[in-house]
Structure formats: structure tokens, C-alpha cells
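Here the complex is missing one protein chain, while the rest keep their positions.
Labels run A, B, C and D following the written order; every chain starts at residue 1.
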């Protein structure tokens, strides 16, 4: 207990930062795949599919990620499904990210002006062709800035995965702090590392935004 | 049962919070250390098992054994009847002396002196429960998520009194010599025990036997003294 | 099921849960009001002609948006105490949440400002309105109206994120949950109840924003346009 | 309401009804278009012109009546939409080119995807239709690099590439200034000369007069007057008199 910050502490923090990056990647890849399905389900011609996906989004967006992670790891185990922390965290983050990305992307798809949909229809393109060749390529441009903006939030939110035993950046910071009792130093370092990971993304998203000449309205997380 | 499973795997998975010094923490080369860590290491060595720490936070120590993610908990679990409804406890392997510690300059002798002072505690600890139940004493309690935050609150001046173990009380002055804290009122002594899933009598018996033996041979006392600076109470030293 | 769920054992602490939920709502309310103000000012600041003010606002927004809320809360709580300013945990929590959500609000509001067609502003300029009058009468309300869904989500997220205030001894919903579950060791029951409460709180907030929308946007109310 | 009954109209509407909510937009609309005929629909704003046009290509479902296009019952629910739309080309006021594709890609998209035409064949076709509208040199440009009139001509070329049997135009020039309008109208005149069947909603009275074989004047969801282009110079109903009267202000 006590002592001073040394290279081992920094290595430990670095190790935590790697986990943060890894978890973020898992969250984004999984969340993007499921989120895409959610986005399509939200505009499905079938009312039941729309209602189900809307309920999914509403519930997930109303529940703290911490609770989702907890129930995903221990809750599944309680009903007899043993999962590794990585699988549980991956699944929970996917569920969480999918709800948000699904909403962002639904908005982007729907913001492609209606005449574009009609023009594609008028050319006798099939539903899939319209989506793939006309709507999505345009929606992607609209969706990119808010998506990148949301990624920034995910990087910070992976810290909650400590509840299932991950020692990622924030948790490693807590552990270091709890043996050093130097909160200002430790948390300043953590803030700096998060900033170093997030700011390039923020800059990138701003650049995209500027290039497209429009503001991004992203439901960002705190 | 669980004991067989452990023996078969030749490995014991122990749920420990490594962010609650001095029981579980990291040394300067970021290796786990602390009184609970050494107890766990001793147990694994005696039983000839490989040891795996399941890193937990305070909140997930129990779900880890309930759902089979870990075999036992050694992580400053103090015994209360309420908790005993949910998991089984072994015999005590240590006790934890808790005090109300205040700024040295503060004139606190007894409970009435604490009126209109804020006492910092770690949320959900037995100290917290005890102080919260003292409704007649009109205490103001500030609950922090862990000891480190509590110590920082004391160091930075957010609180002038804390309810925690003597070891931690001393730590405050080390961090900020301008704010030396000392134990003012003894609070209670809690029994710490090993926690395990309900319904594992063979494992429980074996743990109890191991504790009895190591209390007798003084090993547990040595570990405790190393980290807490004081010996276990006389009635435990056998 | 390897564990028995015993909800009554946890539910008998309902006064604590209710107290926590109310505190969470209070935190969210005050931080929303002041964060909306701060964020709007910062958004206006980013659009001013003064390079310095625009820069300061930008640094504020970027510094906050790219670092974790927990760190911000710690810095405010312990930082203020270190310089001798001892505020209650509640006050500190509101201040930190305000600073945090203000940065996000600033970005959203900026998008709203930019979505106001240039023609609207030119029309107002043509009518000889001052800069302030233009912001006040022409830009602010329509901008809020345009980004209202994003703002609403942001403030609901703020409510969910306020759980980290448990770290600095604010007795909000998560803190209560931690307390109860370490007292009873009934983590599952506690977490499920907390999840339901958070969903309820978010519904309450959304309902509140819906009602506020009716008051703020009389045109929508009159014409029956949904938000 | 006069209805031109004749052998095999390529488009025919009979007593078409259409409401949006409680608003009756089409109230028994009937007219027919012969092969090779040019029909102009005129009428004041809100009289249902666009809606009538959109019903022909089934962008709106009708509530009652019968629509037959190229021998297909468009009003029935089981219509093969994609087959219908291969026969019908539609061009809107807002050109609706796909902004992320070049002009060539805009044009080849449907032939390649829908008709499974080979790419090189489609490209040759693109060049041909672009030549028809006088835009050969813009094949590789993106829509935003074109002026409004050029964009509208490219949109017409895109429709032509599907070799439709009938083309529908909805106020294709009203977003354009007089000079650009001229460009587009020339293209449509040429199409008419080539024998394309066309239905056009237009505000250009002069143009309607000079090119349309027949005029349909809509008023409050009904066909109020119909006849050869000469009805514009000698209107019989007071509504058409008033409409053409105000329209004259444009000249």
C-alpha cells in the first residue's frame, strides 16, 4: 500500500488500455452487425416486426449498460448458461450498441429524401436493389458522422465491463489508485489516455461533418 | 460436488477484490498482494492446487460463487445473519477491528461529539450497516464506493471522520501530513469468513478444518499482522 | 435455476429504492436545466465572431466529450475540496453532470443552429432585428425544435449516467442498489428491480419532455404535428 | 365530363376515386391516352393533377375506379409493379437523379439490374439516350455538376433507357428558369415527334398548346373540361376561363 507511481503501474494501465480498445472493437463490430438488422426491422413493412424492434430499442436504451452487463454475465449463468466474461461482455455490448446504432441508421435511411425512393421505384428496381444501390449508399454518408461520434461514447462505456471481471483502463486505474491513493495523478493519466483514444475519432467525425456540410445530431452518451 | 470438481481440476478459483487494501491490492510491481491474497495462496498451497484469482468488484463477489464463476470467496466478507441466508460462511479466519477515526485535532471522545460531523464509510460494508442502524445517534453518513475514494475524501477534506479499519485510518495521514487521522471511538470487531455457495457441506467442512489448523499454527495470525500491523484478537490466537 | 430468487426480501426496502429513484430524478432535473443553459451558451459561443470565445467553447466541448464522466466527477469533487470549497455531494454531482451534459448539448444545439436555413436569418436581418433578437426570436426555438429528439435522448442518457455519482456519496438509485445488495447479497433481485426502475424513470422523463414539447411548440400542438 | 372512347388506349382511367384521409383528391376521374398521343393535364394547384399521374404508375393506390396501363389492371392489388414500371417511365419536378452515381451510372443502373443487360451494352444505350437529350459530354459527370436543365434532361434520359411504352412528366420544368425550361421542352418536343406516348402535367400553357394532342383540365379532383389544344384559346367553362386568364399573366 502506498508508494509511488512506477513503470509497472504504467504498464498495468497500458494493458488496461489494450483491453479497452479490444472491447470497443468487439462492441462496434457486433453492434454494427445487429444494429443494421435493427435499422431494417424498424422500417419493415410488417407492423409486428416494427413494434418488436421498437420495443427492443426502447428497453435497451432505458437500461443502464451496467445492468445489461450484469444480467448478461451472471443472469445467463443463473439459468445454467455458462459464458466466459469475453462472450458475456461481447454479447451485452453488442445488444447495447445495436440499439443505438440501429436508431442512428434508421434515421439516416429515412432521411434519404422520399423522391429518391420513388425515383428508384419508378425505375422498376426491386426492394433489395433499391436499398443496396440507391438508399444505403446515400444513407452511409449521412450516418457516418453520428456513428463515429457514438464510437467515442462506446470507448468510454466499455469501462463498465469491469463488472464482469475485465481489468480495462478505468478499472486498472482504480486498482492502481487503490494501492497508491494518488487519485489526481492516476485519474489525470486515465483522462489523458481516454482523450488520446477518443479525440482522433472526434476530429475525424468533425472532418466528415464539415466535408458534408451538415451538423451531426447524434444521441451521444454521457 | 464442488469439492470433487475442484480436486479434479487441480485448480481453485477464488473470488477476490484486488482494489480493497490492505486485504486485496497490487504491490509496486503490480502483483496481487494483501492479507486475503496471502490467505488464498496459503490455502492453495496446502491443498496442492493451482490458484486462480477471479477479479471482482465489491458488488460481484457473491454472484461469482452463486453462478459457479468462482469456487470460494476470500475478500473481507464479514458475517451477518442476513447474508447467511444467501451463501454459506466458513468459520472466521480473521477479524477486522473498525473504529471511528477523525482528524487528530478534532475533539471527539464519544458519540455525542460526532453530531453534525459527516462520517465517511465504504458503501455496503458492515461499518456502513452498523452506523446506518444507529438512528439514535443522529449521524450524517457519506457513503463512497470503495476505501480509496473514502480515503481520498478524507485526504482532500470532504470529510473529517471515517468509519473503517484502523489500518486505513492511519493511511490518511501518510497521504496528507497536514491531515493526520487517529482512531477515536472503537466501533466493532467483525468476523471475516470464507464464502461459498449454499449446499456444499464437504467443502465447507474441509475449509473449516483448514482454518482451525492454521489459526492454531499461527500462520493466519502472521499474515494478518503483516498487513494490518496488529495481531488477531487473543481469543483467536488459540 | 441454480439460485433462488427472493424478491420480497429486497422489495421490503422499497423506501430506499424510492428515495434513490427520486434523487436520481432530481439530479437529472437540475443537471438538465442548467446543462441546457450552459450548452446553449457554449453553442452560441462557438458561433461568435470572437475567436477567443469560440476557442474556449471548443476546448471545453472537446475536453469533456472525450474523457469519462467519472474522472470529471472526481476532479470536481476532490478538486474543489482540496482548494477548501466543501460542497455537498448533491451540489457537486449537479455541477459535474451540468458540465458534462453541457458539452453534449452544445454540440447538439450547434447542429440545430446550423440547420436553421440561412434565409430565415437573412429575413430577420432584413427586418433590422439585432443579433440578440435574431437568436432569441428566430433561431433558438426552431433550433430546439429541430434537435428535440436528440436533446431528449441526451438528457435521458444523462439520467442513466448519473449512476456514477454513487462514487462521491450521492445516494441515487445505483448507490441504493449497491447498498442493498451488499447488505442482503441478493444481487440479481436488486439489479432486476433497478433495471425496471431505470426504464420507468426514462419513460417518466420522455413523458415529461413530450409535455414540455407541447408547451414549447404551440404550432405543433395547434397543427397536430408529432415531434 | 367527356371521355374519348377509342380502340385500344395505352392508358385509361375510369371513374377513379382517391382520398387522403377525409380529403377527396380524385373524384371520378376518367380519361384515356392513345398510343403515340401527347396528353397535357392542366389545372390549378391542388386540383389533383400530380395525384392522377401518380396513380397511373401506382405510386398511390386508388380507392375506386379502374386504371388500365398497357393492358394491365393497375387498380388491382395483385399487379406486378415491376413489370408495370418497366413499361412506364416517370419524371418528376425534382429531377431525383441519384447523387452518388455518375450520369452514366444513373442511366445504366436500371437496365443492368432490372433487365439484366450487359454493362457494355448498357453503356452504349446510355450514350444513345444522352445523345437524344443532347448531353453526350456529361456521361461521367455527377448530378451536382450539372445545371438544373441538364439534370432534368438526364432524368428524362434515365427514363428513356428503360424503353418505356409511355412517359409521365410531372411539371418537369417548373423548377427551371426560362432558358433552362427551353432546353427541356425541346427534348420533350423531339420525343413527341418521335412518336412517344406521353402524359404531362404542366403549367406551360404555351407549350401545352403547341405540343399536346389533347388537354385535360382538372378542377377540384374532377376532369372539368377536355378536348384538343384549341380549348385553351376558346375555353367554355368559367373555371377554365379564369385559369387560363390568370395563366396569361405568365406570358
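Structural remarks
Simple rule for what comes next: a contact is a pair of C-beta atoms (placed from the backbone, for glycine too) under 8 Å apart; a residue touches a chain by one contact, two chains touch by 3 or more.
All values derive from a computational prediction rather than experimental measurement.
Shown chains touched by the hidden chain across the complete assembly: C, D. Contact with the undisplayed chain is limited, among C:48, C:88 or C:130, to C:130.
Of the options D:107, D:146, D:167 or D:180, the residue whose C-beta touches the omitted chain is D:180. In the full complex, the hidden chain is touched by subunit C at residues 117, 119-120, 122-130, 133, 137-138, 141-142, 145, 217, 219, 222-223.
Although one chain is not shown, part of subunit D still touches it, namely residues 44-46, 147, 174, 177-182, 185, 203-207, 243, 246-251.
Throughout what follows, only the chains that are shown with their structure count from here on.
Looking at A-B and A-C, the interface holding more C-beta pairs in contact is that of A-C. Centre-to-centre separation of subunit A and subunit C, using mean CA positions: 19 Å. The distance from the centre of subunit A to the centre of subunit D, with each centre set as the mean of the Cα atoms, comes to 46 Å. One finds 51 Å separating the Cα centroids of subunit C and subunit D.
Shared contact sites, meaning residues of subunit D that touch two or more other chains, are absent.
For subunit A, residues touching at least two other chains, in rising order: 70, 74, 77-78, 183.
Under the touch rule stated earlier, the contacting chain pairs are A-B, A-C, A-D, B-C.
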